[in-house]
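Yeah, one chain of the complex is gone here, protein chain that is, but the others are all in their spots.
Each chain gets a letter, A, B and C, in the order it is written, and its residues are counted from 1.
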Amino acid sequence: MVAVAVLGCGRIGQMHARNIARHPRTTLASVFDVHGPSAQKVAETLGVPVAASPEAIFADPAVDAVVIASSTDTHVDLLKMSVAARKPVLCEKPIDLSLSRVEDCAKAIAGTDIPIFLGFVRRFDPTHAAVAQAVRDGTIGTLHQVVVTSRDPGLASEAYLTVSGGIFRDMTIHDFDMARFVLGEEVSEVVAFGARLVDPALMERIDDIDTVSVLMRTAGGRQAIINNSRRAVYGYDQRVEAFGSAGMVASNNCRPNAMTAWGEGFTEKAAPLLDFFIERYTEAFNTEIAAFADAVEGKAAPAVTFEDGRQAQRLAEAATLSAREGRIVKLAELG
Amino acid sequence: MVAVAVLGCGRIGQMHARNIARHPRTTLASVFDVHGPSAQKVAETLGVPVAASPEAIFADPAVDAVVIASSTDTHVDLLKMSVAARKPVLCEKPIDLSLSRVEDCAKAIAGTDIPIFLGFVRRFDPTHAAVAQAVRDGTIGTLHQVVVTSRDPGLASEAYLTVSGGIFRDMTIHDFDMARFVLGEEVSEVVAFGARLVDPALMERIDDIDTVSVLMRTAGGRQAIINNSRRAVYGYDQRVEAFGSAGMVASNNCRPNAMTAWGEGFTEKAAPLLDFFIERYTEAFNTEIAAFADAVEGKAAPAVTFEDGRQAQRLAEAATLSAREGRIVKLAELG
Amino acid sequence: MVAVAVLGCGRIGQMHARNIARHPRTTLASVFDVHGPSAQKVAETLGVPVAASPEAIFADPAVDAVVIASSTDTHVDLLKMSVAARKPVLCEKPIDLSLSRVEDCAKAIAGTDIPIFLGFVRRFDPTHAAVAQAVRDGTIGTLHQVVVTSRDPGLASEAYLTVSGGIFRDMTIHDFDMARFVLGEEVSEVVAFGARLVDPALMERIDDIDTVSVLMRTAGGRQAIINNSRRAVYGYDQRVEAFGSAGMVASNNCRPNAMTAWGEGFTEKAAPLLDFFIERYTEAFNTEIAAFADAVEGKAAPAVTFEDGRQAQRLAEAATLSAREGRIVKLAELG
Partner (left out) sequence: MVAVAVLGCGRIGQMHARNIARHPRTTLASVFDVHGPSAQKVAETLGVPVAASPEAIFADPAVDAVVIASSTDTHVDLLKMSVAARKPVLCEKPIDLSLSRVEDCAKAIAGTDIPIFLGFVRRFDPTHAAVAQAVRDGTIGTLHQVVVTSRDPGLASEAYLTVSGGIFRDMTIHDFDMARFVLGEEVSEVVAFGARLVDPALMERIDDIDTVSVLMRTAGGRQAIINNSRRAVYGYDQRVEAFGSAGMVASNNCRPNAMTAWGEGFTEKAAPLLDFFIERYTEAFNTEIAAFADAVEGKAAPAVTFEDGRQAQRLAEAATLSAREGRIVKLAELG
């Protein structure tokens, strides 16, 4: 059993704490949040202590590993503390909104043998994973094109969106990682078109965009397309399609049930999609914990690395630049 | 080119006349209907003569073959005339409402070398045909079970239903043929449950049933299930499922287009099914004409025979008896 | 929290013990099995005590409720003990292989206010439940026909099958309950055809059948069809279709992932079905525990009752009789 402490008790921290507490391979050691009552509530529900500070967690010999689920601006510092304290760490995405801070962090932790595991949970979804595996297995021959469709069921709060770093760093970053996961080759060029179509007034206030299409290519000529919207009325739309010389594999949407209905004027009507990531990726979040336990116990290298987090961040940076300047951005430009 | 005359210019006769006129392998020689104006209208539209009588058609050396699409009570006489005149014939189902008249007809035409082709059009549907072919090819190993779902989009007129011979002889007969087509073994026992659920008042007036479930088995133990309804509000439901030791094949429904829709509260909503047999089996009716032309030209034996018509009729008779007497009926009882 | 003891530590008992131990609303109090080492193993894994005897469990004031997952022949006695000890009970199906013992048990426990919950887990599957709910909601108007397709992925061991009571009591019983769940009206007549097609030699040795089709009707004329096979090579096939005056709803199959594949000669190929009930009904087994907790805590009546178990048993008895005697069996014949 791996004893894990959770830093940050917001929506995703609570979920991680619950999953860790119930997972057959982990126990929840303690929790912490800068907002005391949040930590208190999780701790009571799950019967674990609240840690006095992150430092207390890092100093606790009973803590085998930590999950960083606190606000984005704290990730880099906590990552460095984690490495210094030699605690394996599962860090939620993104590493930081500033690519230069990410690069600095990369240098600071370079060479560490402490497992650092990035929380790109979608890699652990059984369907997306099956697509990536099929590509690696050669099921579709040589890969030519990847299409990622990713639409949220609705907008987050204005407060959240204001500090999110923009759609590419906050939302598309998952799709950049998915594209990399499937492509098997680094992207060399990115071009992105964005628009304010879902909620133009809000987007103007926060200087962001809510509808984007991104086109990428690798040095080898493979192409990847991402399309995002901040609101799909039919639910959380999560699809991946990989096309190659010998065929295609696709990751299709999931629903809360498999019922279909026929009536006057329609047939085969299915349920709306699962509402959002906690429901849609329930199984993936649990599989992620198992993979993290493997990394902590030294049974496997981290399935998603700091470098994966850094590369996704670079793509988000390139897309942001592309959309702002209206041009194709070469990744090499970012240094 | 095969010159074909059409006897009977009701809905299905009109359709056959039109198909024959446009088919690359056939020409329409002439048409006849006891109701003169019906024949006149078809003849004018398609630019062919109206025959003075069935006898005139059978005597016409320019007529290579005939289609019998007149009212059911005339089928047996016209079939016999056709054989006597040595004209290959495509006869619509059923051969007759009376099984004893069918048996008499069988004796009367026994030994003829004139191609007699029964109009069980569903055998020519590309999807149903693919299912039957897959069964014969061994794709599903040894066949164990067949399930036929067949529901009309709505009730025919009371006038039609009154003389239809009852649901088993009028509607289920197609499904009996489909079951035989797929089973590849004769049925030995039949049991049928019927009810008046769609339009109880009408069914009581005409002493018929509108909702039936039929269970059959062959001597070898294969099982076939048919379920019928006279009204499915979502359209003409036509499915066949064949299950065996190595898998399953299914014939799924067809729609006028392949669009699906997603919206608030639903996903993947498809169009209602094609409305009725003329739309649903358009391709099948044309393929049937080609198969009939093959039989007329001696290139192939009739794809559906008088014996197929007779066997389907026996199953309809057995089901009628089963539903009426509330018991399992052995086909051997029918002689 | 409801403290639950589990009687019987075979495959399904182990699963219940694990689910109860991890469920947020229950704790596992203790386990028992006539085969000591089986109980020991479960107890160790889950960190609970092994009870010395069923009597010890029934006498334990720390036990709020029990699950009966022992061999079928012990169910009736344990049920009676449970009622006598005033412990709410979740009893696996079937109640007993002998209908007369079931009837005796019914009399013996008549009038008890102790919640008795029958383990027809499929009612808790989100998709089957959505179908039943849609029928009750009037989504399809008045119900006319129900079709249940239920095929196991493979044969159980000869040892198990020999004492199973035959396919209707062991396997179809779930489908009888599903039909009742959806029909909303008691069945009045049953007819069943059975055959030895999957493994004729084995079936002959154990005097059973492996492929069955069942037709049922209610007093109101509603029809229900069940088709079963002991082996579907593509996995555990679990479908329900409900057809009515205003449409149809269907419970479709589930797969371990939602990937589809396209290649030379095929498109949209999906994964095989989940292998068997523990995987297929994972969510349902957990929801069942929650519903049982509701019953134990008096928040709701048992969602599935002893009477539901008894009625399913009567249908199994009627089907067994029908298949053996080759006739339609009226439920009234069973007394």
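The rule we apply is simple: a residue touches a chain if its C-beta (ideal position, glycine included) is under 8 Å from a C-beta of that chain, and two chains touch if they have at least 3 such contacts.
Note that the structure is predicted; figures quoted are calculated from it, not measured.
Q: Which is it among A:213, A:286 or A:311 that touches the chain not included here?
A: Of the listed residues, the one touching the omitted chain is A:213.
Q: Can you work out which residue in A:20, A:99 or A:198 touches the chain that's missing from view?
A: A:198
Q: Per the definition of touch given earlier, which of A:222, A:269 or A:310 contacts the omitted chain?
A: Looking across A:222, A:269 or A:310, the contact with the absent chain belongs to A:222.
Q: Which residue numbers on chain B touch the omitted chain?
A: Its contact residues with the unshown chain are 22, 126-127, 129-131, 134, 139-140, 246-254, 256-264, 271.
Q: What residues on chain C make contact with the chain left out of this view?
A: Given the touch definition above, chain C has residues 232-235, 253, 255, 260, 262-273 touching the missing chain.
Q: Take the complete complex as the reference. Which residues in chain A touch the chain that isn't displayed?
A: Residues of chain A in contact with the hidden chain: 141-142, 144-145, 147, 149, 151, 189, 191, 193, 195-198, 211-213, 215, 217, 221-223, 225, 227, 229, 231-234, 237, 243, 245-248, 326-328.
Here is the rule we use: only the chains that are shown with their structure count from here on.
Q: By Cα centroids, which chain is closest to the centre of the whole protein?
A: That would be chain C.
Q: Report back the single chain whose CA centre is most distant from the CA centre of chain B.
A: A
Q: Mind naming the chain pair that shares the most C-beta pairs in contact?
A: B-C
Q: Return the distance between the CA-based centres of chain A and chain B, expressed in whole Å.
A: Chain centroid spacing, chain A to chain B, equals 57 Å.
Q: Can you pull out the residues of chain B that are in contact with at least two other chains?
A: Where chain B meets two or more other chains at a single residue, that happens at 232-234.
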